[in-house]
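One protein chain is absent from this view; the other protein chains keep their places.
Going by the order they are written in, the chains are A and B; count residues from 1 in each one.
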Amino acid sequence: MRDVMTICNYCGCGCGVYLKVHNNTVIGSYPSRHHPISRGNLCSKGWHLHEFVHSSNRLTQPLLRKSGSLTPVSWEEALDYTAKALLTAKEQTGADSIGILSSAKCTNEENYLLQKLARAGLGTNNIDHCARL
Amino acid sequence: MLDLNEMILPKDNLTPLLRKLAKDARLIAPIKNSYGDTLFTVIDDIDKAAIDLENQPQASLKPYLLPQQETLATYRNTEGGYIFAEADEEPESIYFGVRSCDLTAVLYTDLVFSRPVKDSSYFKRRNKSLLITIGCNHPFSNCFCEASNSGPYLEYGYDLQFIDLGDAYFVSAGRRKGLDLLEKWLYFFRAVTDSDREKRYQLQLEVRGKFTQNIQVSQVCQLLQDHEVDDSIWRKLSGRCYDCGGCAYVCPTCTCFSVDDAAIDENHGLRLRSWDACTSSGFTRMTGGHNPVDRRTDALKRRFLHKLKYDYAEHGKPSCTGCGRCVDICFGGVDITTFISLAAKGETV
Partner (left out) sequence: MTNSIGELQGADVLLVTGSNTTETHPQIARNILEGVDRGAKLIVIDPRKTELARQAHVHLALRPGTDIALVNGIMRSIIDENLADDLFISMRTEQYEKLRDYLFRLNLDEIAAITGIGLSTIRKAAKIYARSSNAVICYCLGVTQHTCGTDNVQAVANLAMLTGNIEKAYGGVDPLRGQNNVQGACDMAALPAVLPGYQGLDNIDARRRFQQVWNCDIPQTPGLSLTEMTHSGAEGDIRAMYIMGENPVLSDPHLKRVETTLKQLDFLAVSDIFLTETAALAHVVFPAASFAEKGGTITNSERRVQLCRKAIPPIGKCRADGHIIMELGRRLNCPGMDFTSNAEIMEEISLLTPIYGGMHYDRLEENWGLQWPCWNRDHPGTKFLHKHNFTRGKGQFTITRHREPAETVETKYPFTLVTGRGSYHHYHTATMTRNSRRLVREYPEALLEINEKDSRALQLQPGEPVEVHSRRGSVRVKTVVTDRVQPGTVFTSFHFWEVPINQLTVDAMDSRSKCPEFKVCSVNIKKVSHA
């Protein structure tokens, strides 16, 4: 069993939490005693933080809508299709016809990359996330 | 009770001894990590492990002996019906640096999982564990093991008990496994002298005066035997309980669990056992929606009375070992010591 220090994925408090890992499975969440926010305890969500990671409802492969229904495809196919669709939109209806929603659940690096993709790659400032909701 | 066998381990011999032990079994000891937290950790390389006997491990042995989530069995749905398989075997494990309060908690857990039948999943791990305790010469700020009769030194229950004499450890064997270990590695040890015994006795006297918490555990346990606690106390406490379950999860003697089945896919799944907390409203809610325990007023009542009243009546000892882990972590500031002080002030009828 290993303890991996990370930050809780729920609220804006930002607790320091150890994920307990056994055979590549997260089997527990435990608060850090010395972390300035968690100070030895988590809320009910934090204590059960590990439970959704291995949920059988997780998406595990890329899906592409084919004749109406979402069908498993390879990463290459899903990425190529998406890139092509975004380029088509840009060419036909203009960059500002594309909207990007980023995520308050993703990391700073990912948010930075996505706004860079919007501004530098697609040429639009149509990027936002759920800060207001 | 086995004959007590007492030896002295010079401190220079500790690492060589642990190195040998780690060859025969999985060695687990408190390690201070780079974030400043001390956690029981599996030692892969004894030369790189910073074993920390100065600070209290922030978790007891519970995450190992009764993991937060364990697989009891796996199931597979085949044409011939369901096939069940028990979870994997556990390795032999030696736990070094266990605190007296946590060892006392293991003894209590042993009892809980022995009656009415032995819990095979728990004893699968427990039977393969060897527990080496370290007597506390310096109680931590929230500790009150002496008041709850669980330390700082122990008289029984351990496989081996280490007491730090300064330049050496006073080692006592409590149970067979410990004695076997002593005999096997006898050449690391020397015999005990009268001055070693005197030193140990002096340390034991000193540590008794070092507790900063004055928690009247046994007085309150006595009081609860024939007095009801005033409802206003329960209301006061429950009104500030935010149902996080933290006190139960960090508690070394809390053994509440739930069993769930979790699908892996259509035909595979796991039967999981995971920590639960009696303070959670869902813990007692019945299928039809009725809940015999009203969370608002009774959440903490059940928890505290179980530890301090019913277990005291049954075992002559509360099932709070005074480890202090739940103290100061409660979001509402209503941990067990708050209750004990309120109850001790005589707010009972």
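Everything below uses one rule, namely that a residue touches a chain if its C-beta (ideal position, glycine included) is under 8 Å from a C-beta of that chain, and two chains touch if they have at least 3 such contacts.
Worth saying up front: this structure is predicted, and the values here are computed from it rather than measured.
Asks: With touch as defined up top, name the shown chains that contact the chain not shown.
Replies: By the stated touch criterion, the chain not on view contacts A, B.
Asks: Determine and list the subunit B residues touching the chain excluded from the picture.
Replies: 34-35, 239-240, 242-244, 258, 260, 262, 274, 276, 280-282, 289, 331-333
Asks: If you put the missing chain back, which residues of subunit A would it touch?
Replies: 2, 4-16, 19, 21, 24-26, 35-39, 41, 43-45, 48, 50-55, 57-65, 70, 75, 78-83, 85-89, 92-93, 95-133
The criterion applied here is as follows: only the chains that are shown with their structure count from here on.
Asks: Spell out the part of subunit A that touches subunit B in their complex, as residue ranges.
Replies: The contact residues of subunit A facing subunit B are 1-3, 5, 16, 18, 20, 22, 27-35, 39-44, 46-47, 50, 54, 56.
Asks: Would you tell me which residues of subunit B are touching subunit A in their complex?
Replies: These residues of subunit B touch subunit A: 33, 35-37, 39, 41-42, 58-59, 63-64, 67-70, 242-246, 249-250, 262-265, 280, 325, 328-331.
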